[in-house]
Structure formats: structure tokens, C-alpha cells
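Missing here: one protein chain of the complex. Every other protein chain is in place.
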Amino acid sequence: MTKRVLLLFAAVATFAMGVSQGQVTRARSPIRIPDIPGYRTLKCDFHVHTVFSDGNVWPQIRAEEAWRQGLDAIAITDHIEYQPHKDDLPINHERSFEIAKIHGDDLGVLVLKGSEVTRKMPPGHFNAVFLKSSRVLDVEDWRDALRLAAGQGAFIFWNHPGWTGQQPDGISRWYPEHTELLEKGQLHGIEVVNGQDYYPEVHRWCLEKNLTMLGNSDIHDPAGLVWETGTVGGRPLTLVFATDRTPEAIREALFARRTAVAVNGMLIGRKEYLEPIFKGSIEVLNPSVTVRGKRSAFVQISNVSDIDYDLSGEEQFEEVSVPSRLVLKGGKTVLLQLQGKSETLDMKKTFDLRYVVTNLKITPDAGLEVTFPVSVTFAPE
Amino acid sequence: MTKRVLLLFAAVATFAMGVSQGQVTRARSPIRIPDIPGYRTLKCDFHVHTVFSDGNVWPQIRAEEAWRQGLDAIAITDHIEYQPHKDDLPINHERSFEIAKIHGDDLGVLVLKGSEVTRKMPPGHFNAVFLKSSRVLDVEDWRDALRLAAGQGAFIFWNHPGWTGQQPDGISRWYPEHTELLEKGQLHGIEVVNGQDYYPEVHRWCLEKNLTMLGNSDIHDPAGLVWETGTVGGRPLTLVFATDRTPEAIREALFARRTAVAVNGMLIGRKEYLEPIFKGSIEVLNPSVTVRGKRSAFVQISNVSDIDYDLSGEEQFEEVSVPSRLVLKGGKTVLLQLQGKSETLDMKKTFDLRYVVTNLKITPDAGLEVTFPVSVTFAPE
Amino acid sequence: MTKRVLLLFAAVATFAMGVSQGQVTRARSPIRIPDIPGYRTLKCDFHVHTVFSDGNVWPQIRAEEAWRQGLDAIAITDHIEYQPHKDDLPINHERSFEIAKIHGDDLGVLVLKGSEVTRKMPPGHFNAVFLKSSRVLDVEDWRDALRLAAGQGAFIFWNHPGWTGQQPDGISRWYPEHTELLEKGQLHGIEVVNGQDYYPEVHRWCLEKNLTMLGNSDIHDPAGLVWETGTVGGRPLTLVFATDRTPEAIREALFARRTAVAVNGMLIGRKEYLEPIFKGSIEVLNPSVTVRGKRSAFVQISNVSDIDYDLSGEEQFEEVSVPSRLVLKGGKTVLLQLQGKSETLDMKKTFDLRYVVTNLKITPDAGLEVTFPVSVTFAPE
Partner (left out) sequence: MTKRVLLLFAAVATFAMGVSQGQVTRARSPIRIPDIPGYRTLKCDFHVHTVFSDGNVWPQIRAEEAWRQGLDAIAITDHIEYQPHKDDLPINHERSFEIAKIHGDDLGVLVLKGSEVTRKMPPGHFNAVFLKSSRVLDVEDWRDALRLAAGQGAFIFWNHPGWTGQQPDGISRWYPEHTELLEKGQLHGIEVVNGQDYYPEVHRWCLEKNLTMLGNSDIHDPAGLVWETGTVGGRPLTLVFATDRTPEAIREALFARRTAVAVNGMLIGRKEYLEPIFKGSIEVLNPSVTVRGKRSAFVQISNVSDIDYDLSGEEQFEEVSVPSRLVLKGGKTVLLQLQGKSETLDMKKTFDLRYVVTNLKITPDAGLEVTFPVSVTFAPE
């Protein structure tokens, strides 16, 4: 059979096969962030809107997007009080969850029932998740709404405390109302990240007041208008360290403050969670190397996660120079170069290479400190 | 200022700047398909659904997607008869157009009023575009519905005639009902392409019966679940060759059959439209070259369109060998290699290099024939 | 600190950080093709050129490219007889290996010593790998050259038997000279793939004559001019199923014919190797599903390899419809949709879903047959 004949068939077949430019395959892209000892690392988004408040997609789309983007769980949290579509779509606070859940069940994505209590500041907007009924929150006084949510066993968190719609200067402010809620046991966490906004003040409050840190998308539009199709990392996530992949285990972990926030390749959270994620991602493939004279030896570091870890270090050694910056690319192996400083050295020594992972933020001002022990045999060239 | 200091500021600033992984910028990606002499080449999609029938987005999203994807016009064509959301969202046949049009007006995208008359085969599904009222089509008999559409001056076309939902073997069939509609002047065009499906039989009917060719997305889900964000070419388009960028000019062009179909980097249409598109895309940068002995000379061909033109040719010449396949990549310049066959030739000759552009289909079986005249000076090496 | 201040610092810092458009990070991209029981799957290329024959890079670049592209081993195989750079670069048959090996040792890439014996057809070009000396092959008679290679214990294979430079019609031909070499024990394998060319005849010969199958790049230019930076799959590979990641283990596996060929997302090889690669790549996440009435249930299939497996099946079942084509995307999870055919079915049944993986070629005409057992509980909706 000649090439020409094949070519003609191929031209026809291209169409039939659906091999097509720019076409998206229906597929789930797993988010590679490792589990930690004792817990599964679940990727969750607890702040999601649909056409049943001011969102722009039919609810099942939220489950489909979550499945494709590798999420384990989402909460549907339409506004109680803000219903701009109501002249076309009669208010039904329970309905978006019902529709999304059917699709989630088909695809194995956990869909949780929530609502956004939407009030002026103070106290602002709050999500209540793990509700039994949403419509009972549709009351005049916000104190009643949050009390009724708490009464259902809901996990309640304060949304986007530095949102410029309620804080024109973008600075989060803590009001007496928040102290009141905290004392009543009706405030369990806060969004440290909402969409693309990070609130350093809030990060600090969570550490000081022992609150759960959340990072959520607050998505209104279809995901494809917000994040590149098929990429990982754009969508803000609450990482939940849970004993199981069930709604109950997620709820338990949220109340126990076992969360971290992932957004734009950055992780925000307590050291006890970020450190094992880093350790579970990284493998030093050859921790013992030989440096000959002033030549270089290369320690290879593999990173099986999807996170690019960005390391900075100040330390240098008398015997070898080491990089002051090193990016451990997600899914790749990179080189840590050790360059000899003497032609004649003949000895063996172990160095503890200390770095700060600047994109693992354990406080607003501090990255995670990590150490790589490297054993170097020095030999003349 | 030292590097270290800069580094720290940068780490903080990344967040504030919203320089973020996988984040989509709100931007319009122009589709580069050239205008043709006398007409603008408008990129249109006349088959689009919203939550107001069985689609999954609020109508304004359709205008936003169209703007970002570089379209000039869309028709909102929700089903009249198929209303699976009606228990949640009361039927209102006029409403999706109204909502989408406000957003389209803001962004300069033409939003046209249409409806899909949705009946069993024969005669199947039909879109009527440029309607004044949609609700009047909500009648029992399909003959009445199409008559009332035609009475409003609508442009009416038959949708996906080979859809496996109505033709299990995927083969389009022409029924007496279609002859009846054609004779009554109530059938003006047919979808040669619907979504990812191409119907060669229909392509032939359009040529034989002098009907307008259409290629539409029939999109129900958000665009980001169907096509890669920011790519050009996945979404099927009806190219409309119009005197102006107005609804009236589009309507005139549709009735005058001045259209072609673009999908997956392929164009389908009459030679009179595809030939000037090709000519407007391509420039031979150096049509005169010198071939020395058995060395090669290179004619450079620039393609300013977004279409990869795929050329095949059978002809070879006594004096030079020329490529039998050549892909003129969209937005790039490629080389047409002319290799000498003799060490000693000393002459000048013009060659008409004839190719078939296999992805410009002027019939189901034939690509567009094109010729490049190349002037070659032969000299000993 | 206000947003504006951050912005200014960020603009300066961008430069200092080297956060730069289109810049390549020095990183190794692992090729995810699983090991098989008893053996490691090593990714090798046994046909590579440098400036020391007609290649265009200094030898160390070949080790760097191999490391970045995730290869385990390469053979440097410069031509003995073809030395177009010799007026600038004096002939030294041993030297390209020596230079490449130093860089390979630094990066942990195995660099093997080879040469290409480059003669007219018959018998054509041959690579000898695991040489001790290359220069001894620089003799007049090709019989002597191959005898001297075999005498060093080299693994010898015939290169690109269908190369149009020696076979103008592109068809591979077996000559008496090849029978002679085979009988002398001086022909151990053949390239089934060279660069982008696949030779089905050769694939068949390897099966019939029990020869080792090889797939090599035959690269002359820098890799970045040939394959997209950072992508996996473009470079042809010989997969070697070895007991260890050492030159000795590779040599043993080559002589034992434990290889397969990977190119353009296709694998070519014996069933005994392709089947465990497929099985090691795929996991059916939920092999038991419930189909309610005419609704669909979804079996999720995860593929941890980098290969998109392309499945075709003809079988359908009375109780459920199953897809006739399914692409298991590399690194993703996809859905196998089971759609019920009856409203009222109430039973449990296990189906063996049989497919052919069309891009795993166990003969030139046959893909690998695979079966997914799926247990379905049917219930009324």
C-alpha cells in the first residue's frame, strides 16, 4: 500500500475518529499532593455558587468540574439572601444541592450541602456546611441564621474577611460580632484565601485563635472562564486531612482544624501538615556523592507532587558551594549542584543543607524550614 | 540592593499581583481567518443552548464565551419543545435571548434571537434564526411551527441530519417532508457539521440543492468543558461572508448562501469562498530562488491565518525534486525545499507547483487545488 | 503595605528572580512506563550522533538531553566511514563516547560505546554497541568490520532497513548478506522504528526470525529542533526489560530479545511485554456499579502511565450498552459508561468487556486484546 493511499484514508478518518484540535477529553486530572501519616489529603472547595443564587451554571456542572479537576469534595453554598435570578428562577434553597448531588454520586465526588449567609459587615458573609436544611436559615436576624445553622451541626466559617466589597482598603477587620460568634461556638474557621485573594491578617488570626484555615474558590462562572482547562493549581483548595474519604470524616477533620490551603502553587497551613506533605513529595535519589577537585557533583531530587517547591538558603560551606535557590519542579527531578572549592581536598563529610521553602507558608512571614543531609566524598580531580 | 532582598519582596508580591498559575485572563482571542474580496469573514455559531432549555449555563455566559473565543455572532436557540428544567425554571421562550443580548451588547458580540423546533424524524430538528417571537412557535404541528417562523422572516435550517439519536446508523436521510419544506421556501440551509460530526451526504445535498452550509457547536455545557481554553479551531463555526458586521448583513449573507464551515482546522465550503481565504492567508516570500548543483534552495511561505493548510502533490520535475506533502502552519513561515538533480544544470525555468489543500474541502471527496509559481535559476555548485 | 508598593517591587524583582517567559528549567521529566514483573523497564536510545561524525552537537549534549528526557541509557554511535566534518575536526572514533560519558556519569545516565558501520545496501548500515574499541572497525570490508565488532562481544543490529536513502520505495528488503550475518551470529536485532519511520515488514521479520526489536532516534540535530521541549513520547525509544539499571543488564536483555519499541504514543513489541505494561498502567477504580433503569453508571479507569491507550471493541450486550471506543488518557482517570437498556431489570451480572488496544501493536496487524470484568447490579430507576 503506498503512502498516497494511506493519506487519503487518513484525511477522511480524522473526522470519524474525533481526533480534533483543541477538543477536551472528559477525564479527571488527579491533583498530586501526597497523603500524610494517618490521614488522606482530600482536595476540597467549600464555597461554590450556581444559578440558584448568583452563579452562572446549572448545579450538576459543579460536580462535573470538580471531578475533572481532581477534587474529592465540594460544598454547594448558594446565597440565602442574594437571589438576583429570582424573577426567572423561583427561590428554592435546597434545590442546587439536590441537583449537584445526583451528578456527584454518579462520578464519585462528594457533594456537601451548604449555604452562604450573606449579611453586611459586621459580621459579613458566612458559609455553613453539612446543613440538613438551608431554608431555615432564611430569617431576618443574622444571629438567628447562624444559631440555626450551628444547631444543625453545621461547620461555620467566615468568608473573604478582606473582600473589597465590604472592606474597601482590602484589610480584614475583626469586630466584636466575631468575638461574640467565636464565644458562642458558632465560628469554626475563616477563609485565609478566597479566589485569588490571600489575607495575611486572617492567616495570623487562625494561628492565634486556633481556627480552621480555609481556601475556597467562591466560583460563580464556569470553571473554564476562570482557570485553564486541565491545569492544576489555579483553583484554590482547602486540603482536608481526613481519616477517610467520606462527608463524616471531612466534617470531623474540619472541626479538628486539620486543613491547609493550596492556591497558585503555594500551600498555607500549620507546620505539622505542610512538613509531611513536603517530605512525602520529595526523594533525594543519591544522597552520597563524590566531588573531585573543583568539579561539581550533582544530588538528584525527585518531586512526585504537582507543587513546585521554591527553596532559598543562605548557608555556604568552606569545602563546597551550594545553590542559594533551588526550585524542585513538580513531577520532575532536579539537580542540587555541589561545586568543590579545592583541588586537593581528600576527606569525607556530611553536610546538612538548610533551606526555607518560601511557597510553604507556615506563618504570613515564614516559610517551612527543611534540611537535606548530603554525604560528600572529596577527592583530588 | 542585593538579590536576597529582591527575592523576599518578590515572594510576597506574587500574591498581591495575582500572577497566578493556570489563571485565565479575560481576553478575546481573535480567530485569524482573512476577509475575502468584497466581504468580511464573520465567525458565527447559530446553535447554542442555555439553562432555558437543556443547556447548563445562564445565558450571559454564551456571550462571554463567544467574545473570548473571537466570535462575531451567536444565535441563542433553546428548544421549544424540550424543557427538562421546567419544574425549577418556568418556561419562557423569549428570556434566554434577552439575557444574553445585554451581555453581548456590552462586549460587542452580536446575539441573535433563535429557537430550535424539536420534532421526531422526519423532519427532525430545525433552527429558526432572526425571530421576532419564539413563543409563537410553541404549537402542536411542526408544519405550523416552521410556517410561523418563516412568516417572521426567519432563516431556517435543518440541524444534525445524521445525529445518531434520530439516525442510529449515523447516515443522513432526505425525506419527502424535507422536499415539502424546500418547495415551500421554509428550508434554507442544513448543518454540514454539528459539534464534532461531519455529514458528507449533507455536504453533497447543499451543493446539489443549492442550500446554505452551516457548522455549529450545538453547545449545552460550558465551553471550557468542551474545548481547551484559549485555543482556536475546536469550536465549529459558520463563516459568514457579509458586507458588514450587523445582524442584517448576516441574514442577507445566509439567504445568499455565502457561508463556509470551519472545524478542527478544516474548512468546508464552496470553492469561490475557500480559494480567496487560502490566497489571503498565504504569501510566498521569495518566489525566485537559485539551485546550485544538487543542493537545495528554499522558498519561504508565510501563513498569517490560524489554519494549518495541509498540501499534497503528486507532480515531480526533471530538474528538481519538490515535496509531496507540505503543511503551511498557521501563523508561521515554512520552507518549500527544491532540490537540484544535476551537478551541471545552467538555466532558468518557472515551475507551477500544483497541490491539493486536503483540509479545504470543496466537495466531500475533493480538496482545493492551488498552484505556486516558482522561478528557479539553476547553476553549477 | 499597599498594593501599589508591592507592585513596584515585584516589577523589579521579576528580573532578579529569573522568573522568565519561555525559559526552560534544567529538570528531568520521568517517562512513566511501568516496570514489568521481574524486570525494570529501561528507556534507551541506541542510535545517536555527534559532531564527531555528521551530528551537530558536542557529545556531552547527548547525555544532557537524555537526562532531561528521562532516558536511562544511550549509545553514542557515530559513523565510522562517514566523516563530513573531518577537515575541521580530525577523525577520532573513540572520542565522542569519552566526552559524552563524563557528562553521563555526572548525571547518572548510562552512556554506551557504539559505532555505526555505514555501507551501501546490501547489507546497509549497522550499529555495534558495547564496543571496546571503535577504531578497529575502520576497515575496508564490511564483513571484517562486523566480525571485529562481534569479536568484541558487541550487540549488532541493522539500522533503518527501509530508509529511502537506500530503498527508494521505502520497502525493507532482506538480502542474502543478511542471512549470512544471521547465520554467523553477527546480526542480533533490527530497527523496527528509526526516527519517525516504522517498517511493518521488519516488525514481522523480528517475530519470524526471533530477532531483537529496536526503536531509535538516529538523532543528528539538537533534540530541541526535533521534539517539543518537555514532552514525552516524540523520541523513539527501545524499552529494555532488564534485571538491573546497568550496562551489563542491558546487554543481557538485548541478547535475550527482551525489548519493545515506544514511539508517538505507540508501543510495538511481543505480547509478553506489552501486556504487563498495560496491566501495570491501568487500575479499574470501581469494578462494581449499579445501573438504574435506562440511566448510566460509570466505571472509572485510572492510567498512571504516560501512554494514551486507545481501545476499540465491537461487543455489545443485551442489558447494557458499552462504548465501542475508549481512550485511557495517560496520567488521567476516564469513564467507561454503562447505559441500561431496560426500565425494569432487577439482577446482577458480570460482563467481560473485551477491547483491542490499537496502539499496542503485537504484530503489524494486531493490537493487544484486553478484558475488563465489570460487575453490574441492575435496579429499576
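Just so it is clear, A, B and C label the chains in written order, and each chain counts residues from 1 on its own.
Quick note on the criterion: a contact is a pair of C-beta atoms (placed from the backbone, for glycine too) under 8 Å apart; a residue touches a chain by one contact, two chains touch by 3 or more.
The model shown is predicted, which means the values in this text are computed figures rather than measured ones.
*Asks:* Would you indicate which residue among C:181, C:223, C:237 or C:326 is in contact with the undisplayed chain?
*Replies:* Among C:181, C:223, C:237 or C:326, only C:223 touches the chain that is not shown.
*Asks:* For the full complex, which residue in C:56, C:152 or C:167 touches the chain that was left out?
*Replies:* Of the candidates C:56, C:152 or C:167, C:56 is in touch with the missing chain.
*Asks:* With the missing chain put back, one of B:286, B:316 or B:350 would touch it. Which one?
*Replies:* Only one of B:286, B:316 or B:350 touches the chain omitted from view, namely B:286.
*Asks:* Tell me which stretches of chain B touch the chain missing from the display.
*Replies:* Touching the missing chain: residues 3, 25-30, 106-108, 170, 285-286, 296-298, 300, 302, 327, 329, 331-335.
*Asks:* For chain C, which residues reach the chain that was dropped from this view?
*Replies:* Contacting residues on chain C, toward the hidden partner: 4, 7-8, 11, 14-15, 18, 20-24, 26, 51, 55-58, 60-61, 64-65, 68, 85, 88-90, 92, 95, 99, 196, 198, 221-235, 263-266, 310, 312, 314, 324-325, 358-359, 367.
Assume only the chains that are shown with their structure count from here on.
*Asks:* Quick check: how many Å separate the C-alpha centres of chain B and chain C?
*Replies:* Here the centre of chain C sits 37 Å away from the centre of chain B.
*Asks:* Where does chain B touch two or more other chains at once, residue-wise?
*Replies:* Only 7, 14 qualify.
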